[in-house]
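What follows is a structure written as structure tokens; I'll ask about it next.
Missing here is one protein chain; the remaining ones are kept as they sit in the complex.
Per-chain numbering from 1; labels A and B assigned in written order.
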Amino acid sequence: MSRRIILAGTVILLLIVGLAPVLSMLVKSLFSDGRFSTEAYQGLFTSHHQWTLMGHSLSLSLLTMILTVIMGVPLGILLGKSDLPLRRFFIILFVIPLLIPPYITAVSWVDLLSGNGLLTGWMNPGFAGQVSRLLFGLPGCVLVLFATYLPIPMILTIVFLRTIHPGMEEAGRLVSEWNGVVKKITLPLILPGVFLAALLVFLLSFGEFGVPNFLRYTVFPVESFTQFSAFYDFKAATAATIPLAVVTFLLLVVEARFLREKTYLISSTPEARQSPIIELKNCRTWLLGIVALLGFVIVILPITALIFQSGNLSIYKEALRQAGDSLVRSLLYAGLGATFLTIVGFFIGYLIQTKAWRFWKAIDSVTVFLFALPGTVIGIGLISLWNTPKTNFIYGTPLIILFGYLAKYTALTSRISVTQLAQIPPTMDEAARIAGAGWIRRMILITAPLAKRGLVAAWLAGYVFSLRDTSITMLVYPPGHDTLPVRIFTLMANGSPELIAALSIIMIVATLLPTGIFWMISERIDRPVIR
Amino acid sequence: MKKRWTFLGIIGVITIGIIIWRLIRSPGSDNTVIVYVSEDQVFSEPILKDFETETGIRVRAIYDTEEAKSTGAMNRLIAEQNNPRADVYWANEPIRAEVLKQKEIAESYFSPNARNIPSVFKDPDGYWTGFSARARVFVVNKNVKNIPRTIMAYIDNRRKGKAVIANPLFGTTTAEIAALFTIWGNQRAEVFMTAMKRNQVALSTNNGESADFVAAGRFDFSLVDSDDAINRMRQGKPVVLIYPDQGKNDPGCFIVPNAAVLIKGGPHPQAARKFMDYLLSPETEQKLAFADCAQIPLHPGVSLPPELKPIGETNVMPVNYAEVAGKMLEIQPYLKNWLEY
Partner (left out) sequence: MTIIRLDSVTKFYGQIKIIDDISLKIKLGERLIILGPSGCGKTTILRLIAGLIAPDEGKIVIEGELASENGQILLPPEQRNLGMVFQDLALWPHFSVAGNIEFGLKAIGMPLRERKIRIMDTLKLVGLEGFAERKPGELSGGQQQRVALARALASRPGALLMDEPLSSLDPELNIRLRKEVLRLHEKSGFTLLYVTHDREEAWALSNRMILMRKGRIEIDGSVEEARDYFNRDLLER
């Protein structure tokens, strides 16, 4: 009984907070003067320009996807299963860009490579001009998104490597070199993980618009939306997002068809700790060199650029004076957002994992769809749904920001919960049932503690993504309640580069510090030993 | 052990409760004004802060940027129409203000402080009032010998391929082209646009980029906003600022004022009017003139930086901003076509 109430409550919350705004937009766009009409949809794709933009969007996402997978998978294998030195250090290093809002990475690259940047400043002017032209366009966008999303295939590769039964590889080793084993045995076994990574990177780059907007590359999400909304016609704007929704939807169909069941089954085999390690032998030195160089170029260099650009400490004082309250709010909202996301994601994940209801697949798809949908659509939907005199206590307060986070990012926490819950033997819960415990008691005392690591990971993911959100926050934050990323974004127009750089560094610290501390604490709590 | 956890749990719940309560506590007090701002935050925020210290009225603001095409503030104002949350909208150009008037989101208000602002920069019905303006000017590279003085330079054969302009689908560039359409009529304006294209004008993504191109010597000149030109001059770049079309029979220089709009049914009507008066005062105009945005005061007699000339001494393009707003919508398909999209 209590189980049904809580699960139903969570699902209803998700539907009201997430789906209802989007649906209300859709329904409104289909009616004109109280009658059904497809008027808003007729202008769609009649102009050549729309196709050009869609082409830009697709090339940006495809290029980013291909590059990250090509680099990320080998990197994952090297860091997850070879004797390369400093593996843990490199894993942490490469993850950093994912934790930073991508447009801040873009800012740092502009500091480095624009017309008179830190690097281009002492180059031959002609060449510098070329470089800067490349930066403002497709290559620059790909570079930034590549650095940001490289950790996704890398981490998924490492995670999936752990699921391989060592016997399979050892059997291969008896008859072949490591090269052959990796190609013929390891790679096929982690293929679902690679596909999942590709899909994620594609969706994330497809919906990203801070970076293309900043680097002046016209892509579909930005341009279609702003063009249609230049005259503030919400119906047309909704219609403009339909192609995005279609692409998203198609990808989800592909995912559901080929991947979902497979990716749910990831659970590390107990023997994986003894998984055979690839000996690099004489390749070790130059591979280390390559990995170090990559890390230097895409992580250390940009951050150093920001530190250089920001100059001395007085700039930081000024930055904190101007944006200190935004920083505090950011931390608070991201912390609260992460907590709600973790709780909701846990129950949604439980629902999906146990297939408690027949429509679990639909709920899963809703969360992923919302995750892939551009935040602006959700943002406007939230306004039109919640801005009424009676619901002022939601729209007029930061609750609306939390609603936005919940609407957009539940997929992250629910998916993490699903994978974690899948690793808990069902007998744990069954034993507690037979011992006489009700559902709530079992959830709190048995399932949640056993899923602790997943909950921590979910909280961290929720924290990072809530903290770096601009698209929804910008549209719904109550006056005077802006967050740090939003403030950086609005200050970027004509703000001094030193100040922006300093704010970016503050933002990076605000992301990395709590993440690091939280992670360390959770590592120190003794790990559950599952027999 | 168990007791400690219960205790911590209760403390946690209470803390979260207090935080949430504080968050959702309605800010309804009358001593507040809610302002949506499309002028760059760097320039607008100090003005809002000054208002706070001078009047004791708390300002809660939502900022937006031209970069993001002001979708944040405008979309919100329109989406919030049924239950307005803002008191005042500070637009960085009058076109959006005109949209708000047409959508019946604005409320008429004649500020006593705006009496001396020339009527061309005000809505005759009082739905918006212009102040501190940008002018659409030429930024010209110093090495150019034959300095352009009229926008006809864009169709001058001798300058083929030497001019650049920002994408005409966006921002002040769209507004200026729409303005030309209103004063010339569609036919003449379209001839001009075609000639400009035949003269191989280059396109940039925005005015800042145009100014950078000219400063780097890649092109001779460009139409930009006055603040873009002045910024480059102050950075010591080899450029000069030229007011175009200052002759007697010329169309004149297009002026883009900021616009203050009172929102209909906003929650703090008293404070909102005080804020409107403050924005429209000569003092605010003077501050904005000497800030980095170097905006041109519309009140007569307000001092201004040396690069600019007073509005009274400028040949201003005589436009009706309401007409321009309508025209912008009308020529969108034409412009997309012109861009060969």
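Operating definition for what follows: a contact is a pair of C-beta atoms (placed from the backbone, for glycine too) under 8 Å apart; a residue touches a chain by one contact, two chains touch by 3 or more.
The structure presented is a predicted model; accordingly, all values stated were derived computationally and were not measured.
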item	value
Where the missing chain makes contact, among the chains that are shown	A
Touching the absent chain when the full complex is considered, from A:N179, A:N282, A:N312 or A:T427	A:T427
Candidate in contact with the missing chain, chosen from A:V27, A:L134, A:I277 or A:A435	A:A435
Contact set of subunit A toward the excluded chain (per top definition)	425, 427-428, 430-438, 441, 445-446, 449-450, 452, 528-531
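The definition used in the following text is that only the chains that are shown with their structure count from here on.
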item	value
Gap in Å, rounded to a whole number, between the CA centres of subunit B and subunit A	34
Of all residues in subunit A, those that touch subunit B in their complex	47-49, 52, 115, 129, 136, 213-214, 216, 225-227, 229-232, 234, 332, 336, 376, 380, 383-384, 387-389, 392-399, 474-475, 477-482, 487, 489-496
Touching residues (chain side subunit B, partner subunit A) in the complex	16, 19-20, 23-27, 34-36, 40-43, 59-69, 71-72, 74-76, 78-80, 82-83, 85-86, 99, 103, 169-170, 205-206, 209, 212, 216, 292-293, 329, 336, 339-341
